[in-house]
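== chain A ==
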Amino acid sequence: MAETKVVLPGDIIDTSLDSDEEESSVLRLGPGVAQIDEQVSAVAAGVLHSDNEKKQWWVVSNKRRYVPAEGEPVVGVVVARHGEGYRVDIGSAQGALLPLLAFEGATKRNKPNLAVGTVVYARVAVANSVMDPEIECYNSHTGKSEGYGELAGGFMFKCSLGLARRLIDSKAPVLNALGSGIPFEVAVGLNGRVWINTEAPATTVLIANAIKNSEFLDAKQCRQMVKELLEKQ
Partner candidate 1 sequence: MDMDDTSEQQQVAFAMHTFERIHHTEFQRRFLSQNTRHDGRAFSQFRATHVTKGTVSTAQGSSTVRIGNTTVVCGIKAEVSEPDVKTPNEGYLVTNVELSPMCSARFRPGAPSDEAQVASEHIHRLFGKAVDLATLCIESGQAVWSLSADIVCLKYDGNILDTAILALVAALEDLRLPEAQLDSATGVVSADRTIARQLTLRKRLFPATFALVDTYLVADADDAEEQLATTSVLVVLDDSGRLANIWKRGACPVSNETIHQCIESAVERAETISKTL
Partner candidate 2 sequence: MSANIFDRRRVNGPPRSVEPLYTDEGDVKPFTNGGRADGRSLDQLRPIFIKTGPLAVQPTFSPTAPSGSAYYEQGKIRISCAVYGPRQGRKSNPRMGSFDCDFQYAPFSCSWKRRPHIKGADEKEIALILEQAMAPAIRLEAYPKACIDAFVTVIESDGKFATISAAINCISAALADAGIELYDIVAACSMSLNASQWVSDCNQAEEDVSQCSLFVSRMPSADEITYLLQQGKTMPDQTDRAVQTCSNSCARVYAVLSRYLQASMEQPAS
Partner candidate 3 sequence: MPRPDRRENDQIRALHSILGLLNRVDGSAQFSAGSTSVYCGVYGPVDVKVYDEKLDRAVIEVKFRPAAGVSGTKDRWVESAVRGTFEREILAQMHPRTLIQINIQAREDDGSADAAAINATTMALVDAGVPLRDMVAAASCAVLADGAAVVDPTLEEAAAAQSVHTFAFAGSDIGRAGSGGASGSTSPVYVDSRGDFSVADYDRCYDLCLRSAQRVLAFMRTAIEGKIAKESQISVV
């Protein structure tokens, strides 16, 4: 099981393995950990997770500025349209490129025509430090849309990357508690943007505020907070 410890930038991480693996084994350093002058140390502040079997170390830290990574789902806003695609803001350093044909079943003749300001749910196709990131509204391996595409109606709000990751990773307590009370659609982007859609604006506002308040509450407190909100509504 991954043991957890709070680390700060500059803390040296001893990667000596308890099992007597030979020394030159390849370590896989996840985000927040890097090798500096022959020492492995943390470069971000957060909770250190390590997984001895796969010899992997990473730090979970709560950031607000999104750095694209391949395969991650994101919620973006179309900012401009030019030649071979749309320029979409996903909260990263450079705007992402969404090619015109990056939609399920899109061909040269019939392809979706998105206006500036449209919100899209997409996955990161290309992310490297050399070129601007590229996103696509379908899974290019399977060709299926898998829920990606334009998001119409509903409301979108920003939250921290840590909260977004928690909302996606597991059966987030706040989403389950809300789900039992009110039917709603949700699309969570790992770039810290959440899209909610219900029939009445009042419930959408309620769900949005519930999610935002759940950032610093644990599972039990979440259920309690959601129950109170539902009764008051």
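Keep in mind how these were chosen: all candidates are chains of the complex that A comes from, given by their letters.
The rule is short, and it goes like this: contacts are C-beta pairs under 8 Å (C-beta built on N, C-alpha and C of every residue); 3 or more make two chains touch, one makes a residue touch a chain; residues count from 1.
The model shown is predicted, which means the values in this text are computed figures rather than measured ones.
*Asks:* Which single candidate from 1, 2 or 3 touches chain A in this complex?
*Replies:* 3
*Asks:* Would you mind writing out the residues of chain A in touch with candidate 3 in their complex?
*Replies:* Residue positions touching the partner: 4, 6, 8-10, 12, 32, 34, 36, 41, 43-47, 60-65, 67, 93-95, 129-130, 162, 166, 169-170, 173, 215-219.
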